[in-house]
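Heads up, one of the protein chains got dropped from this complex, but the rest are sitting where they should.
So, subunit A:
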Amino acid sequence: MSFIEYGDTIKDGDTAIVFLGHESMFPMKVQHGSVTQTKYGVIRHSTDLIGKKYGSKVTCSKGGWVFILHPTPELWTVNLPHRTQILYSTDISVITMMLELKPGSIVCESGTGSGSLSHALIRTVAPTGHLYTVEFHQQRAEKAREEFREHGVEHLVTVTNQDVCQSGFGVSGVADAVFLDIPSPWEAIGHAKAALKAEGGRICSFSPCIEQVQRTCLAMEEHGFTEINTLEILLRVYNVRTISLQIPDLGKASEDNSSFGSDSSNPSSQGSPGNNPQQGTVQFKSAVPLREMVGHTGYLTFATKS
């Protein structure tokens, strides 16, 4: 396996995702002789995992079972060890498309943070592109390097430990795109411009506060960026439910109620109201929004250097 290439079977040294159901999962490093504890019991890597197909159901020692999944940047994003606040796939999707990333793209990123976006960027620009990522926190930079090595993508990424606002990205005139997720992006716009190719490129800055966006937009304009555009993307997830609504008893004759019941387009509706007018229900399938949803992650400001 690697994060940029699918493999069929689980191998020693792989990073795999253990799926326990209901979005409950965790990442696991596969190692000969190693064991992993789950709430369903122990998984023995040598016998239970290595050589098995990704996507297999693995029975744990207590009889419960889990699925072992091939890693992807998206699964990594929801399972990675947080060292910072991270970007999630909804924002990442829009960033990737609006920066026009594809195989061969050269991208600059700062900060590296927990590497959530980094993995997605590397996946998209592989096998011929490259990611230059800058992280001013030394420990985080080292941790990121280690992860890239473990995930088989180190040849596609350069991690630099410096302050992007002062020292820039460490490269100039090479990038097709620049991404900024730092507290004061306006201080890095000049460096971003320098990092981009002479022929131009795209830039994106992610900021939670509108005041940050304000200053960033001004800086972009001063540096001659065009097509400056700020947007926000929100994910709405729905639960699929079968809902039963009770039919009120209006004291009408039962025939009336049953005629209402037959209006229901769902032929599988149980509890036919005709049988018992007082307890009649109509069933239907509904997409129910989650009780709580993410209302704001950050503003995404895009621009073009031309």
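The definition used in the following text is that a contact is a pair of C-beta atoms (placed from the backbone, for glycine too) under 8 Å apart; a residue touches a chain by one contact, two chains touch by 3 or more; residues count from 1.
Here is the rule we go by: contacts and distances are computed from a predicted model.
With the options "tRNA (adenine(58)-N(1))-methyltransferase non-catalytic subunit TRM6", "Light-independent protochlorophyllide reductase subunit N", "SAC3 family protein C isoform X5" or "CMP/dCMP-type deaminase domain-containing protein" in hand, the undepicted chain maps to the protein name "tRNA (adenine(58)-N(1))-methyltransferase non-catalytic subunit TRM6" (source: UniProt). Screening A:Ser46, A:Thr90 or A:Ser184 against the full complex identifies A:Thr90 as the residue touching the chain left out.
Check A:Cys217, A:Ile247 or A:Val282 against the missing chain and you find that the one touching it is A:Cys217.
Although one chain is hidden here, its contacts on subunit A can still be listed: residues 4-6, 8, 19, 21, 23, 53-57, 67-70, 72-74, 89-90, 92-94, 96-98, 100, 102-104, 106, 120, 123-124, 126-128, 171-174, 197-200, 210, 213-214, 217-218, 228-240, 285-287, 299, 301, 304, 306.
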